[in-house]
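Here the complex is missing one protein chain, while the rest keep their positions.
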Amino acid sequence: MSVEARDGALLKVEDLHAGYVHRVGLARHRIPAVAGVDLAVPAARTVGVVGESGCGKTTLARAVVGLRAPFSGRVEFAGRDLGTVSRRERRRLARELQMVFQDPFTALNPRMTVAELIAEGWRIHRGTVAPADHAAETARLLGLVGLGPEHAGRRPHELSGGQCQRVSIARALALGPRLIVCDEAVSALDVSVQAQILNLLADLQEELGVSYLFISHDLDVVRHLAHEVVVMYVGTVVESGPTDEVFRNPQHPYTRALLSAVPSLRDRPGLPSREIPLLGDVPSPAAPPSGCRFRTRCWLATEHCARETPPLVPRPGVGHPVACHYADGAETTAYPAGGGS
Amino acid sequence: MTRFLLRRMGQALIVAWGAISLVFVIVRVVPGDPAALILGPDASPAQIASVRADFGLDRPLAQQYATHLGEVVRGDFGDSWRLGGSAMANTLDRYPATLALAVLALVLTLAVGFPLGMACARRAGGVLDTCVSALSLVGQALPSFWVGIVLILLFARGLNWLPSTAGSGPASAVLPAVTLAVPFVGWLARLVRNGALEEGGREYVRTARAKGTGEGVLQYVHVGRNIAVPVVTVLGLLLGNFVANAVIVEVVFSWPGIGSLMVDAITNRDYAVVEAAIVTITVTYIVLNLLVDALYFALDPRLTPENA
Amino acid sequence: GTGSGAAPEGALRAAFGQPVTDLDPYKANTAVDEATLIVKRLVFDTLVRREGEKLAPGLARSWERTSPTTWVFHLRRGVQFHDGSRLTARDVVACLKRTRSVESAQTPLWEPVVSATADDAHTVTFTTSVPLGALPVNLTLLFIVPARLVADPAQSRSPVGSGPFRVAGFTPSTTVELERNDSYWGGRARLPAVSLPFVAETSSAITALRNGDLDLLWPIPPDQLAEVEGAEGVRVETVPSWTYYLSWFNCSRKPFGDPAVRRAMWQAVDIGGLVRELFGAGAERMTAPIPSTVLGHRAQHPYAYDPAAARRALREAGLPRGFRTSLMWFDATGPLARELAQAMISAWSEIGVEVEPQSIEKAQWLERLNTLDWDMNLQTNTVTTGDAGFSVGRLYTSKANRLGYANPALDAVLAKADRAADEDERSRLYGDACKTLWDDAVGIFPATLVTAYGLRRDLAGFTPAANNQPELADVARR
Amino acid sequence: MTTAHESPAAEVRDLHIAFGSGRDGTDVVRGVSLALHRGRVLALVGESGSGKSLTSLAFMGLLPAGARVASGSVRVEGADTGEFTPRQWRAVRGTRIAMVFQDPASALNPAFTVGWQIAEPFRRRLGDSRARAREKAVALMETVGIPEPERRYHAHPHEFSGGMRQRAVVAMALALEPAVLLADEPTTALDVTVQAQILRLLAERQRAAGLAMLLVSHDLGVVAKLAQEVAVVYAGRIVEQGDLDTVYAAPAHPYTRGLMEAVPEAAAGEPRLRSIAGHPPDPGRVPDGCAFHPRCAFATARCTTERPLLRTLADGRGAACHHAESVLAGTAPGGPYGGSDL
Partner (left out) sequence: MSAPALEAPARARRRTPRRTWIALGVLALFVLAGLLGPVLHPYDAVATDLPSRLLPPGSRTEDGSLAWLGTDQLGRDLLANVLAGSRVSLVVGLATVVLGGAAGLLVGLVSGYFGGWPDAVLSRIGDVQLAFPSILLAILLAGVLGPSLTNIVITLAVTRWVIFARVVRASALSARELEYVNSARLLGAGHLRILLRHILPSCWQPLLVAGTVQVGLTMVAEASLSFLGLGVPVDEASWGATVSLGRDYLGSAWWISTVPALALALVVLCVGAVGDAFRDASDPRAQL
């Protein structure tokens, strides 16, 4: 990604370290679940974050929206450093930076009606929408996310998962955000409903110009929705770039293995497998390997990888940044599903 | 784990200190003067003053407190004016009786409550289950002194099976232990039942069933082992509770334990004994809690000091 | 150890209404505890003993009053303490010194005794500052132990005395185990051992008696007598006691400064009916401020139950609408104390006097009693020595100021009675005092308790005692 | 449809499963018939709540409390289990038919070592000695690809990674060499890379032992990796069943078609995903006629009243749709699917 592009970005994350603290006696013990992540989300674009379970996706999302204070690093939103802005300013920025959570049921207070849920932001930020207009505005938002005004009086348990997720989106939209962080926003849904929500997100982007930081472990989904993709492994970014490019020509061995493992409609029991098998287990973020974090499972790893951490930079012959010493731009494995195109 | 336990011990020390200070303050705020009790109604103010001075009760409270803390650290609570001898020695004399009663009551509670709870879980909503849940409430609803006296009237006076007072050998512990256990048998049964039902719905039970494991093994081995942690927790607390709240049962059955000692000491403003006894009980409770904490690690392999 | 189950075969198991907390003969707080005194009387000897109404020689063979303020006591020879040492006059002297140096409820009794000297190994001379007719009576309270042990703390748990029993085991407030002292100077006791458990709950105590776990239960509350009477193997007996209820007025507080009001309060209560209905055979109506069996008692004319007259009297005293006041007591003071208080309060409300019942803890009760911080006070009192001096002489002097009552004329009579050596004269003077107190109505004196106690039928030789301290040394099994 | 000469290793016929009792009972599975044949894998596909898990549990006689087989039969190796006593059921489980569950984290008893749990069937069912059972368990752990089985024998489940746990669960299921293996979403809780490993393991064991296998999944890609035959359920009924290649190549039921189109992979290169409008019905309120008709672009008046039966089409597959032929031909009335081709 070029420096200019980053400068214009709506959200900029620089060298972010975040994680959990364990207290043992008086000692505090840091577990960095996110260790030095850089990314940028331009206006009206979608950046996808993919990676396996435990690689720090959720931690990253929460650090970005401010639910979890980062250990270090910078989160800059709309030109302001979220770590240093005043409390009031931070609250004001809250209107522009929203999140949609994974589980559509737990993210909505079961005791509130849909109308109350949507209007909550307006009650907190007085002056955004006049109380008299709440009903009309709520109805408009419900329409926007494909629900009817009859849903306004219901409570979450009277809605299906997909409908709840629509309410969550409407709630996030209520304050007119410029960026919505979606942490596994469609993972809990069935494919058919998932498709509805993904379409909805795409439509909203088109109409309202919102940006998404879209976190998912489902590569197909990210591939479909995101303009750019960031691949994480144990708290670090191993590869990032325009979605098409990364999926068509993955350069990091981990990305390649990951893509190769995705089940496809074209697989058949008898057919030879094109998957790159990975050995061993994912290391713990509390005790990551030295150097390149993937080296313990990498078939290309050398001494060098153990000693030196590969920086996330564009490599010769590769159009996008890859954190691998041996990325050379050679097309080794094509992503099967889209490979034909 | 050692570090975890050390931290717990640190907390325990704070708690013990709090309890010591609390009892010190309260005992001195309660109206009633030990000197007057010692001397009876005929005492002159001068006599009372001199006795107060003997006990150091005439000094400023802060100074008394400082001295007291110093003594407590040495395990010395001063002498009992009423019983003679060191208050702590008096307390420790009585301690085994209370502990024996508490342990017996605990064994009773467990021996009856656990299988009962398992049986209830097997047929949740059945007749037994309904009866046990009603009886567990009734057991807690009846004042223990009433239960104790009724048991005496039934089993000692009516049937003459068991002695009504302490001092007739081990048999005399039965009625007090039963009285102590009555409110908790049903309660434990309910706890075990709920635990077993909750665990029974877990996937590992279904997995075990899918292996063809028998229901008995399932309940007592697979589920039993998993509800051991909550059960052990409450048993630890229960033992502490039995030690601390044996007061009434001890009075009813003239049981020579720490509870009756303490009531006697409170009514007679025997400060040293009150303090020694309460601290003993408190320390028992704290130690039991620590033991339970330590047992957790033995019982639940998932627990690490971090998530305990 | 608890001593549980330690009682040997044939031992007497007897329960008394109070716990025994300490056996040190000079311990201040137990000086007037009846249960403790019962045990102490089995373990220790006194110079003089009480046998029924009379005084009898104990460790002293004989005594004489050589001057109004001098008494000479001749000790028995060959008396051996439980530790094998022999009794000498030095021991008696040491014991007296010790008891004088300890602040206790008995202190006033010993104040006039200036000195005791050992004239020889078996003769002791007591010198008093003023003539003290009650010295022999008082000496029934002085326990004799070896001189070297008078201040030994071990005495409180395993004391050494010279009595018919020695202490085999003792858990304070729980149980005392005694075993026979085979070398007792007065002859071997008939029982091999005595076990005295404390049983707090009436129901368990009665159950134990009925089941034979207890041989003797003293006392049985009046309302529970029915549970014992007719039970197999149990005999119930009664004995008039020196314990009585009194309900004092605080004469230093309004409106009780006015004797007319006090009398009106008395008239408002149907004492006769109340005692009969509440206590049945468990008490007798009093006719003087002390029980009728006490030396110095003189019967007075009872106040008749007359609420109308009481109301009239209040009106005349300027209290036409009655008044509000309070009555304090602690429940354990005696049987049915709470019921007695409530019945009286109920009667007073009939004449417009609203009395707040204050059932409080003993410790608070004592504190308030001592500081005269009360309106009315209900309690029992025992004339431990059976001599009016012990209660009338002690309680009602202006100096004692126990109830805000000061009467110089009464003071003079009491002082005179205290000094009188002649029993008849003392009796007459205390009789006068009784009249003054009764007529002045310093308090209501409702009832003398009759102690009921239960025995297993196979018990023989038990002698009850009016002062709640029955002698157990002569008890035997049939 | 599969033509099986031998009798199926396990089958359900016209299975109805109801919650509650009597008249207010709700049928959540309504007439499912499936036959599992040795050496073959049948996939059961459908959305959440469509009754997949209940169907698979019915094979084991392990329906949750409150659920019961309302009608129909369950046969294991020819024996009708309707008459089974609890003891007979226990005898069958593990030895004839075994199951792998969705979440390996909760399928293992956290209080016992993994080895103990794998060895348990040997000890309790075969009466093996402790040492013998252990030996067998270690060997089995080796077979399912748990490295260092000797050491791992003493580890507790929480010390295992997700993939290792699922391997242990597979080992437990295979311990007594059953003829039938049921796998209920065996990889849903796992990461893609781990999922690939487990699928490979299952395929390998299935082939090696000639198992009859039922694979329950909502992921069409996973199904494609393992199964030869697929059955699609909607609201408790099978709406389409047949050879996997046939069905995937051209679904005959609008629902199957909708499902396949909703997969993002299928929409590669297209700006929008195709979705099925609405959401599945609640078991208590299944619409009359074809349960799918409110969401169906092909629906006609007939669909609202007459329930389509599962009928065999020309290519041998079964489909429960009045308009199956039009769906296959792609000649549908207007609506979201109008004119679309696959």
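Chains: A, B, C and D, in written order; residue numbering restarts at 1 for each.
One rule holds for everything that comes next: a contact is a pair of C-beta atoms (placed from the backbone, for glycine too) under 8 Å apart; a residue touches a chain by one contact, two chains touch by 3 or more.
What you see is a predicted model; the values in this text were computed from it and never measured.
Q: Specify the residue from the set B:L99, B:L153, B:V232 or B:L295 that touches the hidden chain.
A: B:L153
Q: Which of C:S203, C:S427, C:T448 or C:N468 touches the chain that is not shown?
A: C:S203
Q: Based on the whole complex, identify which of D:D282, D:E306 or D:E325 touches the chain you can't see.
A: D:D282
Q: Considering the complete complex, identify which of A:A107, A:I276, A:L312 or A:A327 is in touch with the unshown chain.
A: A:A107
Q: Of the residues A:A94, A:A139, A:L208 or A:L265, I need the one that contacts the missing chain.
A: A:A94
Q: So which bits of chain B touch the chain we can't see?
A: Interface residues of chain B facing the absent chain: 11, 14-16, 18-19, 22-23, 26-27, 29-32, 133-134, 137-138, 140-146, 149-150, 153, 157, 187, 190-191, 194, 198, 234, 237-238, 241, 244-245, 247-248, 251, 262-263, 266, 278, 281-282, 285-286.
Q: When the complex is taken as a whole, what residues of chain A touch the one chain not shown?
A: The missing chain touches chain A at positions 62, 65-67, 91-92, 94-95, 97-99, 101-103, 106-112, 120-121, 124-125, 146-148, 154, 157-160, 162-163, 168, 171, 175, 196, 199-200, 203.
Q: Which parts of chain C are in contact with the chain that was left out?
A: Residues of chain C in touch with the missing chain: 201-203, 206-207, 221, 223-224, 226-227, 273-274, 277-278, 331-332, 336, 338-339, 341-343, 345-346, 349, 356-361, 364.
The working rule: only the chains that are shown with their structure count from here on.
Q: Please identify each chain that touches chain B as well as chain C.
A: none
Q: Calculate how many whole Å lie between the centre of chain A and the centre of chain B, each centre taken as the average of the chain's C-alpha atoms.
A: Whole-Å distance between the two chain centres: 53.
Q: When you check chain C against every other chain, which residues touch at least two of them?
A: Counting only residues that touch two or more other chains, chain C contributes none.
Q: Can you tell me which positions in chain D touch chain B when the two form their complex?
A: 60, 62, 86, 90-95, 98-99, 101, 103, 106-113, 117, 120-121, 124-125, 156, 158, 169, 172-173, 175-176
Q: In their shared complex, at which residues does chain B touch chain D?
A: Residue positions touching the partner: 202-204, 206-215, 217, 222, 225-226, 228, 299-302.
Q: Spell out the residues on chain A that touch chain D in their complex, using ranges where they run on.
A: 52-53, 160-163, 190-196, 198-199, 202, 217-221, 223-224, 257-258, 261-269, 273, 275, 277-278, 281-282, 337-338, 341
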